[in-house]
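Of the protein chains in this complex, one is absent; all others appear in place.
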Amino acid sequence: MAKGRPVVRRSGLTMPVVTARFVDNAWRRGCDFVTLDLEDSVPQHLKAHARSLIKDAIPKIERGGAEPFARINHDYVEADLEAVIWPGLIRVKYPKTEHAEEVRRLDAIITRLERERGIRPGTVEIDPSIETALGVAHVYEIAAASRRVKEFGATTGGYDLSRDLGVEMFVDFDQFVYVKGEAELAARALGLGVRAAPFVANTTGSVSDGKRAFAQAEAARKCGLHLGGGGLNPAVVESHNAGYTPGEEDVRDARWVLEQYRRVIASGETWLEIENRVIDAYEAARARDTIEFAAACRERDRDKAEAVARTQAALALGA
Amino acid sequence: MAILVRRSNLLVAITDAAAVADSCGHDADAVTLDLEAVAIADKPAARALIKDAIGVAGRAAAEVFVRTDRRFLHADLAAAAWPGLSGIMLSRVECAADVTDAAEALSTLERSRGIEVGSLSLIVLLESARAVWDMRAIFAASSRISQAGLDEPDLAMSLGFEPDEALDPFVYARGRLAVEATAAGIAPVGMAYPLSVWPRDDGAEVIEGAATRARNLGMKGAVCPHASWVKPVNAAFTPSPELVAYNKRVRAAFAAGIAAGTAAVPLDGRMIDVPVDEWAIVVLATAEACAARDAEKRVAGSDPGNNLISDRTEVISGPPGD
Partner (left out) sequence: MNQQRRSWLLTPLSRPREVEDAARCGADVVVLDLVELVREEEKHAARLGVAAAIGTAQAAGAEAFVMIDPLLAYADLHACVWPGLAGVVIARAQTPSQVEEIAALLGELEGSRGILPGSLEIAAALETAAGNQAAYEIARASPRVRTLTLGRADLVMDLRPEPCGEIHLLPYLMQRLVIVAGAAGATPIGAWWRSPDRGLLATPQNTGAAARRGRAIGFKGAMCLRANQVDALNCAYARS
């Protein structure tokens, strides 16, 4: 993985690009990213219209400091990519990926469009979604298919995957251990950003339950995971931001671990047991990660706040 | 959309005459006559029973399968492949060659016995780590494979350990089965832990609960070692009236959304979009297919020419479960 400032993608919303009030208000939501959808939330008869809206929607998303993503249709790759690859777009989400070849094809088309439209080569990421059993069977090849794949994983509760496996969702046990395990293993083996979610029961299926969203994000953070999968309702955005952001206590604890690790090094040992905890190189690395991520979150939040302030000022001027 | 309704598959020992005679009276979607569990010395006599037993087991419109012994595969296949048979349950499948071997033998038998070539289907059971690891190749070996499952007691034995009831040791293996079988267009079958390892007769409520859990892990049916499993297994793998009603609402809400220009529709706090609507279609079609299969079994079971015991006929022709 490229070193440098860690990516901060805690919260996001997926919205049908055809619903103007969602897109127009997206900047007020506090998201780290917004996915403009051309796929499942857009009725078939509105697909062409939806494509025509993406180019103008991208700057609307940027108004709130969020990264603009777009989800295209599995079956209309050419037309959809022509419509979404514009300056400002960060990532293309490709649904129902089943073969590495599909990702390579996407890569080739995006490479051409970046060249034609003056976008720096390699800017646009590909996010291949694993939503079928066949996709799960090929996770490693898919994740390895393009350097544009920067993050990878499977989170719980995929509607498509549940449909393909023929399971009812929202039961009280983890139905996707294998799926998540295969995807996370592939992501880690390839050194990609890991998008994973520890099991937190969701028996209602509510898309606006902020409390549950927070619990899920917090559980993920405690497992050392930083990347959120986003949601469908504005009510979960702040929960995701808060759940993924290391708290002051986490940062204090991380500083303490680093302090103790200095003692380990000075002692000539490779590890020490201090206050019932193992302090070693790995713990120190985790602590550093927490501190860096907390700083990156702060910076990201400041960027977003400034973007929102600029937008508000512009609106006031316009009014 | 072709939906295979083979929820319950009742396993009966071919040498147990009473069990074979009784096998058609439990409402099983399939009955499997077991040659594998027969002692070696008794195998020849057991094989001779198969041809007639197929007719008996299938009286109430159950599909009839024969479970073969890996060590005597060809003799068992020759004893089993008669008109009326739906297919073979291949146990201890280790590799793709085991499947192709059986499939080729079946082709020959189909030709010589006036059975439509390619019509006999296979249910493969995996019992070793080797098979679990290689299941993709196994599933790709023949288009005859309709279902696949793990034989978990034997899998534990072949791995040399005794599981603990509190710790499911086959989360990985079962998850792999669900994914790889589905990817190959094959129906995964099995029970949830711990009944998958200790197939006990725990009462209808427990069986239905375990089978429901299995369904929610992706299984499409279960092999039933006891006749008492059949009804709760059928129930678990049949969409409930509540589920049918809910999915009708999903379809209606989604259609209204589309008419209003959006494919993302809130319903009871959930979000209904294309895959949710597609799943609703599957649930409703499954309910219909189950009802049709149940009607078919009821009609066959109540045919007086079928010699079924009348009180049992009444039981199985009770009110339709919808």
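Letters A and B name the chains as they come in the text, with residue numbers starting at 1 for each one.
Here, a residue touches a chain if its C-beta (ideal position, glycine included) is under 8 Å from a C-beta of that chain, and two chains touch if they have at least 3 such contacts.
Predicted, not measured: the structure shown is a model, and the values here were computed from it.
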Interface partners of the hidden chain - shown chains only, full complex considered: A, B
Among A:A48, A:A108 or A:C223, residue touching the chain not depicted: A:C223
Which residue of B:A13, B:A75, B:A105 or B:V171 touches the chain not shown here: B:V171
Residue among B:A30, B:V132, B:A236 or B:C290 touching the omitted chain: B:V132
Those residues of chain B which, in the complete complex, touch the missing chain: 128-130, 132-134, 156, 158-164, 167, 169-173, 176
Contacts of chain A with the absent chain, listed as residue ranges: 140, 177-178, 180-181, 184-189, 196, 198-200, 219, 222-224, 268, 270-271, 273, 276-278, 280, 282, 285-286, 289
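Following the convention adopted for this analysis, only the chains that are shown with their structure count from here on.
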Intercentroid distance (Cα basis), chain B paired with chain A, Å: 39
Chain A to chain B touching residues, read off their complex: 16, 18-19, 39-43, 46, 131-134, 136-137, 159-160, 162-168, 171, 173, 175-179, 181-182, 204-209, 232-233
Touch list for chain B against partner chain A, complex: 136, 171-172, 174-176, 178-183, 213, 215-218, 220, 243, 257-258, 261-264, 266, 269-271, 273-276, 278-279, 282
